[in-house]
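In this view, the complex is presented without one of its protein chains, the others remaining in place.
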């Protein structure tokens, strides 16, 4: 069993850390809002760390699941960040969705200290974290991935190494691009069905078995049809991810016309007050 | 066993008629290019009709699977069309993807003669027709649907009545709208993966199990990655369908920004010479 | 002075016919709603015709300014249309914005009867018609254009022959495409200025003198900033024109991504109740 530091106990990190504890590992946890860390320890055991560095002391591996690039930089490279406190050979696995640039920068900074760094963004949302069925896309050295995989198996169901540092993040961007297109197509399909006066349940029954089918269609068409959006993966987070992706495309030269457009449409949903609603709320701007 | 007229023996209609013959029905077939009808009869039996009207004489049911609105009008309402030759109570089932307007017009014209008319566009492509696994979306009266369903079961796997006349066509439009979004999202995702230098097989393995997943992703990502497009549902046909859909939306007030955009992108693919290629060739304009 | 038939006395045709009468020509006018024709004659003289054919009897030239393709077909080729009543050598000039296809069809049908047909859509709006300062884009034979130009000069300021039959309509489509882009750019610029809290008068003063300048910016930015849209060229008409243009592009292979998108956005403005408002109301969907 390993000594593990876990940084960031939000709706994703909290349950992930819980699965690690349940698997028998010893956890020292850090959260920016300390009360959350204390509540977590009260429920699941382990120790509260006052700083990311303290969470890393003596750890075989540190995991992070924070908000964005700046947060990740703060918990790793700042004075009280975990990098300085980790022993050579220790693993550092970041589960935040961030830019490939910072993932590569951490990989380099870690390598300089003998750390083994992986970028490992997840998909599957809060339900995936709670149920331990997350999809994890990893970037980093093959041996480091091999070392981290058994630990991640506590909460991951499909764990794939894409390639070198940053490539986990880039694969996550591919995931979000595919979702953006699926959801806008679904939104237009549903809005058309409603405008045409169709029975949306029958339409779903007819089209969800074939070439138009998608996870989103099967899972979200019924709730979209009813106008229910208070669950799932939030528009605000999707916009953050699309922003990262569009920035990366500016560098690598990929043309993303529909992602760029859908990103603006999500902006319109935010203005409608839907920032915390599920990404399927994209349909709202078509149903006004 | 029924006496059946079948009009239009193309890549879809040909195999559909074959399944009806194989189920024991007697077929009289019509095709604009007579040689095709003769070849079909040589292979599968039945009789060749010189006109759509002749195919309808004495028929319990007539099926059509032709090209577009004008073709459908010609084989039904023209002087030598099948409507005048059908006996009251006979079924007329159209499998062409056409406008809801003409579907409704045929339903009215048929009703005036005592015919029982269904619009019943299909999805599943040539493979679905060959294997008898088509999805069929129907519009028309419930009793007429009940009468036609056992016949359509010869080549249809999932057969759904959406609602009244024209609603089969409208559901097919919903299907194409969902596909347009899925495919553009997939195209952008794949183009991004390539621009980023990722191993596209690994990306597929990582993202095809979750929220980004779709039939198109599972079936088309590998061929898109290899640049193989000479199969499947042709861009020319998709543009026809999107054109019908955008026209209908102009009437019913649905806003279809991405469908309108993807329709133009398919135009760009046509200019690149891809009109006969699978709809997944949408990615070609991003990979130049 | 000429004997002139004028068909269609709406907000455009009414003032155009008035300018012809003021220039000394004898007019026989037809309007679908007869009361409008009677009111026009009461105000400006001339005779009321009971049918388009009657307006054409003995005419040197017939002008039309109606609604759309179907209306134009009705007043020309129907039994009581003007074509059958016109003497060989007479001019027929259509000022309606219609498809290039019907313009070419009328040119052919006219030629078969010895008529000299021009398609001559206008821009400049109601104000241009009232003030006699319309821009007129013509398609037809050079000699026919030369014969019609002095008559059109009564209400046209800039009258250009683009080329053969239908090319006046095609040039009008070019005009509307340019406007669609200008207006959406302007709408986004203004919406951005407001979101950023800028003084929109000062922004206009700063940017309207250079590379961003346009007739629309100079004329419409101030009213857009104030939310005034009850004047000018209506969204409903713009959508009709964009529809014709997108249909034509489907035939000629031009890719029109932003026109297709703006057409959908105009649909959203229609849903907001803005169908009768000026095209600059495109900004409304961004300011909600």
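A, B and C label the chains in the order they appear, each numbered from 1.
The rule is simple: contacts are C-beta pairs under 8 Å (C-beta built on N, C-alpha and C of every residue); 3 or more make two chains touch, one makes a residue touch a chain.
Worth saying up front: this structure is predicted, and the values here are computed from it rather than measured.
When you scan C:209, C:227 or C:273 for touch with the missing chain, the hit is C:209. Touching the missing chain, out of C:10, C:181 or C:243, is residue C:181. Residues 239, 243, 246, 249-250, 253-257, 260-261, 263-265, 267-268, 270-271 are the ones on chain A that touch the missing chain. Taking the complete complex into account, residues 100, 123-125, 128, 135, 137, 157-158, 160-163, 167, 170-171, 173-199, 202-203, 205-207, 209-217, 219, 233, 245, 248-249, 252-259, 261-262, 265, 286 of chain C touch the chain not shown.
Everything below uses one rule, namely that only the chains that are shown with their structure count from here on.
Placing every chain at the mean of its C-alpha atoms, the farthest one from chain A is found to be C.
When every chain is reduced to the mean of its C-alpha atoms, the one closest to the centre of the whole protein set is B.
Separation between the centroids of chain B and chain C, computed from CA atoms only, is 39 Å.
Chain A and chain C have Cα centroids lying 53 Å from one another. Listed for chain A are residues 257, 261, each touching two or more other chains.
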